[in-house]
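What you see is the complex with one protein chain gone and the rest in place.
Coming up: chain A.
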C-alpha cells in the first residue's frame, strides 16, 4: 500500500514484521512444543535424541496413562481446583464489603483502613511465610487444605481493585437501592458486585492463575501427597521418578499446564486484563 497512510506498512516491511514475529513466536513456543513432543515419545526415541516433533512410534497413551496412574495427578488437579476455588470465593466474600465501605461510605478510620490496604499490598507474601507457618502450626491446620488457603483469605489487591471499580458506580444507584429498602450488605451483593462483574472476573483470573501456579507456600504448608496442588505434586513426581524418565514427566507437565493455556486461549482479553492487574486499560 502507499506510504502516505501514517500507520500503513509497505509490503517488504509487512513481510519483515511477520517473519520476525513468527520466528520469535516459534522460539517462545519451543519449551511447550518440546514438552508435548517428549510426552508422546517412547524412552528409546527420547534417548536417541532426534529433532523430529512427531515420534516414529506413538507412545502418548503409555506416557499419559503412567502420568495419571503412577502419580496421583488427578488428585493434584482436584486439590488445585479446591484450593484455588476456595481462595477466590473467600477473597470476594471478604474483600467486596470492605471495598464498598471504602468506596461509598464515610466513617472515622477510613483513611487508616485504606492505608493498611496499601501497605499490605506492598508486602511480598514470601516474607510473611515463617510467621504464617507458625500461625498455621498453632491453630493446628498445617498439612490440610486449610493451610493452603488461610494466608490468602483477604487480598489487599482485591480490596484495592474493587474499591476503584465501586467508586465509578454513581451514588444515585446506592441511594435508590436504599430507598428500595435494601440493606447495605444487600447493596454490596445485589447491586455493586453485579455491576462490577468485569473487575470481579479480572480479579478472579488473577487470583486463580497466581495460586494454581504457586509453588512457594504449598511447599511449606503441606507434606501429604494427597493434598499437594499441581506444581508441588509435579515436583514430587519429578523427584520420585529420578528425573530421567522424561515421557511420563512431560505428560504430567502438559496436563498441569493445559487447563490454564486452554482457558487463556479462549478468553485472551480477560486474562491479559486480569494478569496485568488493571495496568492495561
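Please note the rule applied: a contact is a pair of C-beta atoms (placed from the backbone, for glycine too) under 8 Å apart; a residue touches a chain by one contact, two chains touch by 3 or more; residues count from 1.
Please note the rule applied: contacts and distances are computed from a predicted model.
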Per UniProt, what's the omitted chain called: "Gluconate 2-dehydrogenase subunit 3 family protein", "Manganese catalase family protein", "ABC transporter permease" or "Dihydropteroate synthase"? "ABC transporter permease"
Among A:94, A:141 or A:173, which residue is in touch with the absent chain? A:94
Interface with the undisplayed chain - residues on chain A: 3, 6-7, 9, 13-14, 17-18, 20-21, 24-25, 28-32, 34-35, 38, 46-47, 49, 51, 94-95, 97-98, 100-102, 105-110, 113, 116-117, 119-120, 122-124, 126-135, 150-151, 153-154, 156, 159, 175, 178-179, 181, 184-185, 188, 209, 212-213, 215-216, 219-220, 230-232, 234-235, 238, 243, 246, 249-250, 252-254, 256-257, 260-261, 264-265, 268, 271-272, 275-276, 279-281
